[in-house]
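One chain of protein is taken out of this complex; the other chains stay put.
On to chain A.
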């Protein structure tokens, strides 16, 4: 990250930096991670930051180390994101998100007549597949497939 950006969003001492988020998706990323309700520290969101491969978003969460399984949920909308765990201003772990095979409670089924869209005591669940670089979510209840505008269907 260049010096100019350092001025905009300062380095964090401890916590998690999610970098290389698809531009425009940072707020959806925080939504999936349940931020701010699930974090007490300061959360900084950087939109449209210039990166090596074009524009990207960055989310910095202070004083909270996200688990890989938690962050994998964002792979749906930001498949190229990286997770940096920061300790004492240094990157202590760096990982790419990977697309999970199964997703629970993140997205709503697009079929209005699906049982998961009723008052039953269940959460939405999807099997996730990647077909020619396209992400497909198949509802385990009704079988309906979501392959476009996944961010639009976040719970």
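Throughout what follows, a residue touches a chain if its C-beta (ideal position, glycine included) is under 8 Å from a C-beta of that chain, and two chains touch if they have at least 3 such contacts; residues count from 1.
Just so we're on the same page, contacts and distances are computed from a predicted model.
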Revision key, fill the gap. From the options "Aspartate carbamoyltransferase", "Molybdate transport protein", "ABC transporter substrate-binding protein" or "Putative membrane protein YedE/YeeE", the chain left out of the display has the UniProt protein name "Aspartate carbamoyltransferase"
Check your understanding: Which listed residue (A:63, A:80 or A:111) would be found touching the missing chain in the intact complex?
Key -> A:111
Revision key, fill the gap. Sole touch to the unshown chain from A:12, A:74 or A:139: residue A:139
Review point. Residue-wise, where is chain A in contact with the chain that is not depicted?
Key: 111, 113-116, 118-122, 139-145
